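Shown below is the structure under consideration.
Note that one protein chain is taken out, while the other chains of the complex remain in position.
Our next item is chain A:
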Amino acid sequence: MARSVTTQHKTIATVAAWIVALLIFFPILYTIITSFKSEQEAIQGFSIIPSGTFESYAEVQAQSGYFKFFFNSVLLSVGSTILALLVAIPAAWSMAFSPTKRTKDILMWMLSTKMMPAVAVLFPIYLIFRDTGLLDSRIGLMIMLMLINLPIVVWMLYTYFREIPGEILEAARMDGASLWNEIVYVLTPMAVPGIASTMLLNIILAWNEAFWTIRLTTTEAAPLTAFISSFSSPQGLFWAKLSAASTLAIAPILIMGWFSQKQLVRGLTFGAVK
């Protein structure tokens, strides 16, 4: 008796959850479906079975050189992440293992820089970039993305590093390990998972950043966010092409995101929810 109630409960929960989940996922699903339609098909009303043509994908590449933007996105998100890690790892390491009275204040202050609205400094940044020739350059944007994500990277690394037991370091020190050996042989192997998660989350954030990447680029350094925004003033039939471009723009990060759900919670809540 009790068992059948449980099964019934489970069935209801399953059906309800799947309906809600599919509704939430629907805009993405429908975009993927439409990307395999022809332009004529795309405007002929609702249908979920495409003819399976790849012509939109070919056209997106032929008309706008999609892969240049894609390449910029990869370069900017990975490049800015590596830069941020290089700067943040030493900082997080020292805060986690030799904390001082001010460590907490420094962490809070770093977080507070994240609260500054980007738009408030749009014009100064624009001027600085223009005068230093960094406007529409990949290196300039890479530095920009590094700076806006640096607080999150430091925080995330800090929460991971803090979980590494300090006794292990002490033991290594007692055995006469130098600081360098300590870092290379003891700390690094234990820190790698945390660094990898941080990297993953940061690539996602940098890939999707849609203020500076749009405003500080024109053609050369423009990543996918800028490319997609150019579809906001369409000419002619473009539904299938928009879908194809959108699918290509979100696919890599969607898949990465699926694998990093746990880290995402931790990273975006600064370790407050695990």
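Criterion: a contact is a pair of C-beta atoms (placed from the backbone, for glycine too) under 8 Å apart; a residue touches a chain by one contact, two chains touch by 3 or more; residues count from 1.
Everything that follows uses one rule, which is that contacts and distances are computed from a predicted model.
Asks: Among "Xanthine dehydrogenase family protein subunit M", "Na(+)/H(+) antiporter subunit B", "Peptide/nickel transport system ATP-binding protein" or "Sugar ABC transporter permease", go ahead and choose the protein name stored in UniProt for the chain not displayed.
Replies: Hidden chain identified via UniProt as "Sugar ABC transporter permease".
Asks: With the full complex in mind, choose from A:A58, A:I139, A:L179 or A:V192 the residue touching the hidden chain.
Replies: A:L179
Asks: Among A:G45, A:G133, A:G176 or A:P189, exactly one should touch the missing chain; which is it?
Replies: A:G45
Asks: Residue-wise, where is chain A in contact with the chain that is not depicted?
Replies: 6, 9-10, 13-14, 16-18, 20-22, 24-25, 27-28, 30-31, 34, 42-43, 45-46, 87-88, 90-91, 93-95, 97-98, 100, 104, 106-108, 110-128, 147, 150-151, 154, 179, 204, 207-208, 210-211, 214-215, 224-225, 228-229, 231-232, 234, 239, 242-243, 246, 249-250, 253-254, 256-258, 261-262, 264-265, 268-274
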